[in-house]
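A quick write-up on the structure given underneath.
Of the protein chains in this complex, all but one are displayed in their positions.
What follows is subunit A.
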Amino acid sequence: MYQTTYHRASSVDEAASLFAKGSESKFLAGGQTLLPVMKQRLASPSDVIDLGKIKELQGVELSGDTLIIKAATIYYDIMTNADVKKAIPAISYLTSVLGDPAVRYRGTIGGSIANNDPAADFPAALLALGATVKTNKRSISAEDFFQGLFTTALEDGEIITAVSFPVPAKAGYEKMRHPASRFALTGVFVAQSKSGEVRVAATGASQSGVMRVPAIEAALKANWSPAAIDGVTISANGLLADIHGTAEYRANLIKVMAQRAVAAAR
């Protein structure tokens, strides 16, 4: 790792001002992606601003039909939170298959979506549930927030403070896990909103990061059942292909994972 200067911020405002003072600052939440990348010398921030101990970024709130998960809440706390289990059990499940236990003690929802790895789990949940990303400057819909591989709508120095999820009628998530990294080889999040809207998002599949799957959405809108997806064909165009799986394999995985997610949805 190259030299860097570490700062621990105690508030969002302090973090923003520390960030502005550094020549090439980076925010650090759980560090489960940023630190490995820094160790490989693929990132060399002049200053690292630690958001992990900021109290206002911790915790989960359920009020009515809205579940708010603050940005620096670790996966383990999301997984075990009673309100998350009650309101959106699919999110609790998603965190239980994310990384491994040690990663879940450190990694945060804010870190996951800010990094927007094309195989990360949380972007699919946000997109399928129609979540809103709250920052220290504004609110951004999930649709606008994710802009391709490792790219988001965040401006330089902007800090995610929370994610707000509308509580759905039903939701489910399933993924084919890469056995070494535990990232999604392909993962699909399905959700039916209380007004009946169906949204389906796939991660780990597309060359442009997390994506909606309109063909499956249409099939499920007509008939919410795994069998409804039997006749859907997913094109391999634009899908990822690597040593772990071809684009055609991932196209099939989108279908299979969607069917499993619908079967698991509640």
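Throughout what follows, contacts are C-beta pairs under 8 Å (C-beta built on N, C-alpha and C of every residue); 3 or more make two chains touch, one makes a residue touch a chain; residues count from 1.
In this section, contacts and distances are computed from a predicted model.
Asks: Identify the UniProt protein name of the omitted chain, choosing among "Peroxiredoxin", "Putative membrane protein", "ABC transporter permease" or "(2Fe-2S)-binding protein".
Replies: Of the names offered in "Peroxiredoxin", "Putative membrane protein", "ABC transporter permease" or "(2Fe-2S)-binding protein", the absent chain's UniProt record gives "(2Fe-2S)-binding protein".
Asks: For the chain left off this view, which of A:Tyr105, A:Trp224 or A:Tyr249 is in contact with it?
Replies: A:Tyr105
Asks: Where does subunit A touch the missing chain, residue by residue?
Replies: Its contact residues with the unshown chain are 1-6, 8, 28, 31-32, 35-36, 38-39, 48, 50, 52, 76, 99-103, 105-106, 180-182.
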